[in-house]
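Note that this complex is displayed minus one protein chain, with the remaining chains in position.
Entry: chain A
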């Protein structure tokens, strides 16, 4: 039997496999993206960038628990100009690189996209879904169909690059939101951002552990919810979905693909299995696909709906 083919076409960009590094993990420098590429990822997303530099929340910003991670980093980033400088000559990174762009309102997103226009990014991702940073995402009301439409339409006019819209698992009618993004010109949906906010209290300290007190939940705890979100979105839109949330094995990846994902995000799993989790997941997918007579990713996408 031949080795299954893991390559995919994501909005016109060829990926050697469907694993994608989501924003917020390791995406602070080009050197780390190269390492992520060497570790077998199919594509990588940089840490979200705002127009002005941000220091983010105080430490602790990330805390592991039994079923994943709780984080409130607060969008620390060096701003659009510095980010454009760090990520020049992106052809040095052997995989496609996605720019995650944040803003407080539509015009703010556009200003960042303009700054990054010469950098060679393969796509722009708009996370309209952060649950723990005032002024951005859910806390700025960006998780409504109207706001999604406004922001996506504005960015659509500013770039020819594919636009990915990252949605929150908090939104019950997530299919409607995905449809609003698609109608406004989005080329793919990233589903999902972290869930929550959640809280972890140290009972001896009688204090929440995160300095921001609350943060987004990722990892195993999020996976069944992320899978359901992808399932719902697949019913609602025609554009591809990057299924993200708690994937740490090849079986999890295939489950997400069967729910409707064309590609899969792997972030929290890096903590569980190390940075080479990307190649581990790919080998596990190949083995399972061989045993179950699947030759490529497309054959599996959405088949849980049939």
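In this section, a contact is a pair of C-beta atoms (placed from the backbone, for glycine too) under 8 Å apart; a residue touches a chain by one contact, two chains touch by 3 or more; residues count from 1.
Basically, contacts and distances are computed from a predicted model.
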{"item": "Missing subunit (named according to UniProt) among the choices \"Peptide/nickel transport system permease protein\", \"histidine kinase\", \"ABC transporter substrate-binding protein\" or \"Dihydroorotate dehydrogenase B (NAD(+)), electron transfer subunit\"", "value": "\"Dihydroorotate dehydrogenase B (NAD(+)), electron transfer subunit\""}
{"item": "Per the touch definition above, residue among A:76, A:176 or A:295 touching the missing chain", "value": "A:76"}
{"item": "Option touching the unshown chain, where A:60, A:120 or A:135 are the choices", "value": "A:60"}
{"item": "Absent-chain contact - pick from A:7, A:31, A:94 or A:287", "value": "A:31"}
{"item": "Chain A residues that touch the omitted chain in the full complex", "value": "24-29, 31-32, 34-35, 47, 53-56, 58-65, 69, 73, 76-79, 82, 86, 200, 202, 204-205, 207, 209, 211, 267-268, 270-272, 275"}
